[in-house]
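The structure follows.
The complex appears here minus one protein chain, its other protein chains still in place.
Let's look at chain A:
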Amino acid sequence: MQSLNIASTGMLAQQTNVEVISNNIANMNTTAFKRHRAQFQDLLYQDLRRVGSNSSDAGTIVPSGIQLGVGVRTAATYRVNEQGSLILTDNQFDLAIRGNGYFQVLLPDGETAYSRDGSFQVSQDGTLVTADGYTVQPGITIPSEAIGVTINESGQVLVKLDGQTAESNVGQIQLAIFQNDAGLEHAGNNLLLETEASGAPSTANPGTDGFGTLFQGYIESSNVDPVQEITDLITAQRAYELNSKVIETSDQMMATVNQVR
């Protein structure tokens, strides 16, 4: 029975759907996490033409053959790049981006990754690093004698040194933007990598046209909406059940055949 195979592709697709939704829910409290959606596509169609089918029979509304689809496949999972809400942490190295853009992070292998997770810290040699210890690009060193650090909306890092009245500029944080954010690839640990689909990054200071601004002392929360996810989960579960019902029905029809005497 072909319907068995078709229904199994449907169950697999819904399983993927549930996996994507459960990953969203699991990351509900992950800083700057963007929720995902699974995207499906119908598979190829078989043109079954049988002897006796007649294209001229019923005028134009009936195709001459029978088209049978063979199921569904997961085409892609894509990110929904809606802004998460900003949460006040009062931590001086916590940065949130309001608007478009990603922080640039230098991975140990020399590659640049992108992230909206701005919960930064200072390493032992004074460099601004992510929670995993990767350097934020372009590199910024905070002098050890600094008694206060201000990072303004346009990304300038200003430090106040002990005994000095004026603040000194020790660096500039830049943001990268992509034309197709949804095409960025996940590398785990809140990091994203450039792909062919995302396009190449363009970088500029925060606050430039098209780029977001920075907020010191805030982090961006995930954009997962629990109500939306639960609704999607229920829909996925029902669709899964419906597919398994097709398998059950196919099985019963096969059993009917076996009973023919």
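In the analysis below, a residue touches a chain if its C-beta (ideal position, glycine included) is under 8 Å from a C-beta of that chain, and two chains touch if they have at least 3 such contacts; residues count from 1.
Keep in mind that, in the parts below, contacts and distances are computed from a predicted model.
Novice: UniProt protein name for the omitted subunit, picking from "Flagellar basal-body rod protein FlgF", "Carboxyltransferase domain-containing protein", "Oxidoreductase, FAD-binding" or "Respiratory-chain NADH dehydrogenase subunit 1"?
Specialist: Protein name of the absent chain (UniProt record): "Flagellar basal-body rod protein FlgF".
Novice: For the chain that's not shown, point to the residue among A:A26, A:A76 or A:A131 touching it.
Specialist: Only one listed residue reaches the unshown chain, and that is A:A76.
Novice: In terms of residues, what is the contact footprint of the unshown chain on chain A?
Specialist: Here the touching residues of chain A are 1-4, 6-7, 9-10, 13-14, 17, 37-45, 47-48, 50, 52-53, 57-58, 60-72, 75-76, 78, 80-82, 100, 177-183, 196-200, 202, 204, 209-211, 235-236, 238-239, 242-243, 245-246, 249-250, 252-253, 256-257, 259-261.
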